[in-house]
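Only a single protein chain was left out; the remaining protein chains are all shown in position.
Each chain carries a letter (A and B) given by its place in the written order, and its residues are counted from 1.
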Amino acid sequence: MQVYDPTAPVAGATQNLRRTVGDLRGKVIGFIDNTKPNFKLLVDDLGELLTERYGVKAVIKQVKRSVATPAAANVLDDLATQCDLVITGSGD
Amino acid sequence: MTVVSNAFIGLGKAQARALGQADLPLAVIPHPFGSRSRDEVRALAEQCVAEIARLAAEK
Partner (left out) sequence: MSASATQPLTRAALVEAPDDLDELIEFFHARRWSDGLPIVPPTRERVARMLSGTARKPEEVIAKIAPGFGEATVERIAINAVMAGCRVDYLPLLIAATQAMAEPQFNLQGIQATTNPVAVWLLVNGPIAEQLGVNGGMNCLGQGTVANATLGRALRLILQNIGGALPGDMDRATHGQPGKFSFCCAENEAQSPWDALHVERGYKRNQSTVTVIAAAGTHNLNTHADNADELIKVIADTMAFPASNDYWIGGEPWLVLGPQHAAILAAGGLSKLDVKRRLWEESKLSAGRMCAKEVLRTQSTRGAALGTITSETMLTVAQQAEDIGIVVAGGPGTHTVYVASFGDARAVTREVLTA
């Protein structure tokens, strides 16, 4: 018999937004702390290591209000204009 | 780029695909991460920073 497929196609064709950042020297790196336990510490360590070992020019750290909510739109806009690379977190 | 604990790689990939960004780079750290000690976090950061640099340079 014929039946309907109850699923929906996954939205959003790939936009290939990824850009090669290349050498991190002189770059500005942003972080969005997801507030999960230990992530702030990881962000601190990564910021330090990126600066010391990879010559990153600046590290900008932002924090979400809580883990399951998106970062505020103005925070995202600021990071998008200031940073060469923004790093987020997912998991536990 | 997203730092992801390895139990969440599937979600990270599926979510990126659903948002039209299937090529989002994922820097993977071991799961569970939140219960690690301060020293363990530092050791993981040492590994993760190299991964971040590698992914940033990847074409």
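Just so it is clear, a residue touches a chain if its C-beta (ideal position, glycine included) is under 8 Å from a C-beta of that chain, and two chains touch if they have at least 3 such contacts.
Not measured: the values here are computed from a predicted model.
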Where the unshown chain meets chain B, residue by residue: 7-8, 10-11, 14-15, 18-19, 34
Hidden partner chain, residues of chain A it touches: 1-12, 33, 35-38, 40, 63, 65-70, 92
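Assume only the chains that are shown with their structure count from here on.
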Chain A-chain B separation of Cα centroids, rounded to whole Å: 10
Partner chain B, residues of chain A touching it in the complex: 10-18, 20-24, 36-39, 41-42, 45-46, 49-50, 53-54, 85-92
Chain A partner contacts - residues on chain B that touch it in the complex: 1-8, 11-12, 15, 17-25, 27, 29, 31-36, 38, 41-42, 44-46, 48-49, 52-53, 56-59
